[in-house]
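Here you go, one structure.
Only one protein chain is missing; all other protein chains are in place.
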Amino acid sequence: MLRNCEVFSIPTKIEPRQLVVPGTLLAEGKYNVGFNAYREGEMVYSSVVGLADLRNDTVSVIPLRGCYIPYVEDVVIGEVKEVNPTMWALDILSPYEGILFAKEFLSKPLNTLKEDARSYLDIGEMVIAKVLSFDRTRNPSLTTRGDGLGKIQRGTVITVDFTRVPRIIGKKGSMINILKKESNCQIFVGQNGRIWISGKTRDEEAVVADAIRKIEAEAHTSGLTDRIQEYFAKRRA
Amino acid sequence: MKDNYVPSVKKRQIMELAESGKRIDGRSLMDYRPLDIKPGFIEKAEGSAAVHLGGTYVVAGVKIQPEKPFSDTPDKGVMTVNSEFVSMASPEFEPGPPDIKSIELARVVDRGLRESETIDTKKMCIYKGKLVWTVFIDIFVLDHCGNLIDAAALAALTALFNARMPELEFKDVKQDVTNTLIEDMTPQDGWKEKVHSVTEERTVFPDRKKSPLPLRAIPVNVTMAKIGDKFFVDPSKDEEEVMDCRLSVTFTEDGNICAMQKGEPGTLTPEEVLRAVDIAKIKSQELRNRLPIPEDILKSIEKAKAKKKEKD
Partner (left out) sequence: MKNEKLISDDGIRFDGRKIEELRPIKFSLGMLKNADGSAFVEWGKNKILVGVMGPREAHPKHLALADRCRIEVLYRMATFSVGERKSPAPARREHELSKVIKEALEPAIFVEMYPRTTIDIYVEVLQADGSTRCAGISAAALALADAGIPMRDLVSSIAIGKVEGQLVVDVKDEEDKQGDSDMPLAIMPSKNAVTLLQMDGLLTHEEFIRSLEMAKKGCMEVYQRQKEALQEHFQKSANNDEET
């Protein structure tokens, strides 16, 4: 109890959701340091441009820009950039390239004498894959074992800034559900900012891609979900 | 880096969308991206322009300096085009000596300007055999989102339109040349009266100061990417990554072709080339109409044309 009193008796230096920059003093005292913040003595500072966030007694910053860093269990969309006899190296829009071992893709070892890895998955092709393990000292290893994972056979793939991903999914999936319902397309949003759209025609997919670009670019005014619905209504008319 | 392979998912996407005449950024096959030209972006250069073509961002600067002429053209000014792919412009541009693609870019732009005789180099002679004006056109590619050639050519041309002749300062000129210049200056050269005073450290030809370059053509380049059997005008980077080949055609305002360049390993049939030239002719005129050309330049170009006609 005493400890809690101490924590909450010292005010934070910022308003919740205030825009902060690297070096902005966020709080003073025994707060826990969350994402994108750092401690120096009693002080907690922001390390990026973003929105200050205080939950319970943890101070963190929601970033507005940044590169994708993999987390275990993340589902990402990768593009094959290198093929080895036993594995594929994937560009996952991160400083660390994804490694997809043959046994994680084919569910069996590849007989390198008889089979060519490229006949299964060629350079330039894309896969939806899950991060199995990652700790920054080694490249993340991926798997395509699981529902909805595997090689992309059709459809459109577009790229958005990965910090916009939560926006495109929306609160409890509200936005993505609108997109799916209005377009009749299958849509999958990778955590790394690649989005796969699969519809009956290329035109259908282009409409969804347009809508997503709209969310990414114009989302700073309120009532976005309404406007996205309007947009689809207009396209149908 | 992307250079190494063709992103097959994207290629399918682009080709299938093109079947209904569309492109992934919403344009039609014949559309240019939004074009924004800012002349006079760099005050310290004699001429300059910043060009945004969609996301592609190119800055060209013109420096005009007195230099020794080439021995085979002792009475002609010199023009050189140089281009640099700045590393921030694309992940595949590495620091170091000029990229072979950047050399190609500079040479294609150079050819368009040179073969159309945009600069009347005969009027750029200061003293035959000793001193001529050299026009350095330096193109900096700052953001590569496709079709660098057209953006660079537009930037270079606008920078020339925008350029003003510098003052000729004798202190910049080698002593022996200075002496000959002063001694040999005759009234028929049209120089002597206009020289303020040759004894001053800085001597100015007031006539030349702030006057434009002697220009006489408006060459405009149009680049098309061939993907499958279709031409994509002003290809974006996505399209360039999957294109079979590209064709650049430079047209003068008279409807003459003054430079061409086919790039990348794909092939074209002669019929396709003819079709591309037809497209380029229309698109180049459209672009030309959007160029910010100063009044005095337009007049001098017309004058130069009239003179040429008379001669013919």
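Should a chain be cited, it is by its letter among A and B, assigned in written order, with residues numbered from 1 in that chain.
In this section, a contact is a pair of C-beta atoms (placed from the backbone, for glycine too) under 8 Å apart; a residue touches a chain by one contact, two chains touch by 3 or more.
Bear in mind the structure is a predicted one, so any value in this text is a computation, not a measurement.
Within the entire complex, contacts from the absent chain reach the displayed chains A, B.
From the options A:Gly66, A:Pro85, A:Pro109 or A:Gly148, the residue with contact to the chain not on display is A:Gly66. Of B:Val9, B:Val51, B:Leu113 or B:Cys145, it is B:Cys145 that touches the chain left out of the display. Check B:Gly55, B:Pro212, B:Gly228 or B:Gly266 against the missing chain and you find that the one touching it is B:Gly55.
Only one residue in the set A:Ile14, A:Leu51 or A:Ile195 touches the chain that does not appear here, and it is A:Leu51. Chain A meets the missing chain through residues 17, 19, 21-25, 36, 38, 45, 47-49, 51, 62-67, 95-97, 136-137, 163, 166-167, 170-171, 219-222, 224.
Residue-level contact of chain B with the missing chain is found at 41-45, 48, 55, 57, 59, 61-63, 65, 82, 84, 86-91, 95, 98, 136, 138, 140, 142-145.
Methods note: only the chains that are shown with their structure count from here on.
Taking each chain's centre as the mean of its C-alpha atoms, chain A lies 42 Å from chain B.
If you check the complex, the residues on chain A that touch chain B are 79, 81, 122-126, 152, 154, 156-157, 202-203, 205-206, 209-210.
Listing the residues of chain B that touch chain A in their complex gives 4-13, 16-17, 19-20, 22, 24, 26.
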